[in-house]
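Here it is, the structure in full.
All protein chains but one are shown in place.
Chain IDs A and B follow the sequence of writing; residue 1 opens each chain.
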Amino acid sequence: MAHHNIIIPTKDKLFNLGEFSLRRPGNLVTAVILAVGLIITVIRFTQGIGSVTNLSDVQPWGMWIGFDLLCGVCLAAGGYFTTVGCYVMGMKHFHSAVRPAVTTAFLGYAFVVIALLYDLGHPLRLPYMFFFPGTTSVLFEVGLCVATYLTVLFVEFSIAPMEWLAGKFPFLLNWRKLVIRCTIILTIFGVTLSTLHQSSLGALYLIAPGKVHPLWYSPFMPMFFFVSSMAAGASMVIFEGMFAHKGVHHYMDATHLREADEIVFSFSKAASFILFAYFMIKFTDMLVQANLPYLVSGYGLWWLVEMLFFILMPALLYAKGSRERNLKLCRFAAANTVLGIVLNRFNVSMIAFNYALPSAERYFPSIWEICISVFVVTMVVTAYRFIVYHMPVLYEHPDFKDAH
Amino acid sequence: MNRRKFLSILGSAGVVSALSTAREAKAGGTHSFPYYEGSYGVLHDTTRCIGCRQCEAACNQVNNLPKPQKSFDDLSVCATRRRTSAREWTVVNKYVVHGKPVFRKLQCFHCNDPACAAACFAKCFQKQPDGSVAYDGTQCVGCRYCMIACPFYMPGFQYDDAFDPLVMKCTFCAPRMKEGKLPGCIEACPMDALTFGKRSDLIKVARSRMRKSPGKYVDYIYGEWDAGGTAWITLAPASGTATAASANPAHDLHPLDLDTHLGNRPIGELTYGALGAVPMIVAFWPVLFGGAYAISKRRDAIHEAEKEAVAREVKNDISYVVNTAANKVAETHGPAAADTVRQAASDALKVCERPLRS
């Protein structure tokens, strides 16, 4: 295949950092955000959480949990979704999507953990949960699964850096072979762990029945979170692909480009089904829990907005898009879904949380909290760019043709 | 070691472990109540409370909490709706119920089976035999999930401390109780609006007060069963006509911010269903996805075999056609011409085979 226009690092020239020093608006914005983020980081870790956040005793979890953790984990679901589709279900034409998906999943989880350190009062004590395991805690399960899954993702992802560095450090070849041999085990392990912690993120809020609005609170919240994470995974692959095609198109090889559209349509079809299912279980749950009277309140309206415009609408758009093979429509539906999932997580964790409290005691994130969240996203993007510039993620390395 | 010996050892080990778990289950308590016989509690009789804030002052003093901006003599602060925080482990709020002021002291309720303890992933919270819910800050990670979990909005967090921020809440003055003293607030209360005693006795005291003064109290001991029961229980005054109040206690309790919708099971139990599914998923998912993998592999294999069979057939057909044609040519034009035909046919096949293969 034609690789002539992709810059592949070689044994002698391992690094390809030129892209970052180009005078482009993207790089400039990145630099500014990273600088601001670093300053806030210093303030956060020297002056305390209270100095940069609007968190209070009634709202102990705000933007950093609602967005960075809940959305971060959910939107990184593309990793397990793609690997299961490709390796377990045998959809070989997804193959070129696996590496980008695993890469973003790994980055997503890694930065979820980093973002979590901002929110913890004692970030250095994070490992205490293994020393004093509170086994009755949902958070313990989340922590254990995320830690394990992050390791699994790291192993899965490690093929790419190994291929990059193999020229310089040939011993990595053996490791690479081992990892490839374990692919299917890692995939199944990954999907098990993902099921557990994706659903457990919903289960976190099961303990607060009086605080989450009845329209969002349900004993089936774990299921909602898991099902929606599948839709989010599929949508994120499409959504990321959209940006990748804009930003790093020149690092994609012909196979990737050839398969890209087909992947979008397949994922759209899958996401459409999942979103319909998600809509149905949420709707049924509302009826079963006799929450119909709540629909005529302000929160009820808001719930309907979420249900109709951020679940049902993307489901229909996906169905139409994949049927008519309309790439633009599918991408729009993907963005719509991603927004919807973020909205749902915001609703559960912030907007419909503490709904009964007077508005004066309610929470709105401070500008600095938002800055840190933007900072984390920017770090993910930057790390992604670094990886794409150096490692065979969007292209096949000429030395490792057997990989696919 | 022979096989039989091995099996018998294995069997006895299984029986022993089964027995030991059974005993553990009995001692550790199936979730029924009370968890600790003879544990202490406090009965807060809001009809007695006069809102003097002596309990707040005492709490502040015995726990060495930072001095507040407004002195404890300033009783006007009761009128604003306050909650407990890292600096104030107890607050007295004034509620106006049907035109009459009612004061209620807020502090950790010291649940029988606390939601914070169920939520903590580093085991910082423990229900103690003396009735208190103890918090150990030395292993606190600062995740604040306990604050999400607490149905009473009690724990506070030291958001302003950069290096050792901890969750803060009423300790039931457990250190003082160990010395044989009463909790600070109880000692300070001039009205015995806080009555200290064994929780089981306090329930009886509460009932007898209701019996002795009919119509004075709401017929509901808040905390007797709420959220699985709490060590601190509250009596609220009945408002208005006795008949209307007794119909629905929530009617009189909600104006005091006492949530009667928490149910009578420990809040933590709400998550046990989800947690219980974990081993099931761990056990079942690999089988499910392993099976799916096997099916897809088998499908691929069948597909591959079919493809090969078709290819073989096509090859046979082609060679039959070529041979028949060559034989015919040999008959008419002689063997040399037949060879040329064979050669041309195989060349042509080679050209078209390549795209077939890839």
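Just so it is clear, contacts are C-beta pairs under 8 Å (C-beta built on N, C-alpha and C of every residue); 3 or more make two chains touch, one makes a residue touch a chain.
The rule is simple: contacts and distances are computed from a predicted model.
The listed choices are "4Fe-4S ferredoxin-type domain-containing protein", "ABC transporter ATP-binding protein", "Nicotinate dehydrogenase subunit A" or "High-molecular-weight cytochrome c subunit A"; the UniProt protein name belonging to the chain that is not shown reads "High-molecular-weight cytochrome c subunit A". One chain is not displayed; in the complete assembly it touches the shown chains B. Among the residues B:Pro129, B:Pro214, B:Gly273 or B:Gly291, only B:Pro214 touches the chain that is left out of the figure.
Across B:Cys124, B:Cys146 or B:Ile186, the residue that sits in touch with the chain not pictured is B:Ile186.
Touching the missing chain, out of B:Leu106, B:Cys146, B:Leu166 or B:Leu202, is residue B:Leu202. If you put the missing chain back, the residues of subunit B touching it would be 40, 43, 48, 50-52, 75, 182, 186-187, 189-192, 195-198, 201-202, 205, 208, 211-215, 242-243.
Methods note: only the chains that are shown with their structure count from here on.
Between subunit A and subunit B, the centres computed from C-alpha atoms are 24 Å apart. By the touch rule above, subunit B contacts subunit A in their complex via residues 81, 83-86, 115, 117-124, 139-145, 147-149, 151, 153, 155-162, 164-166, 259, 261-263, 267-268, 270-275, 277-278, 281-282, 285-286, 289-290, 292-293, 296-297, 299-300.
Across the complex, subunit A meets subunit B through its residues 45-51, 53, 55-58, 60-61, 84, 87-90, 119-123, 125-126, 128-129, 131-134, 136-141, 143, 184, 187-189, 191-192, 195-196, 199-200, 203-211, 219, 222, 358.
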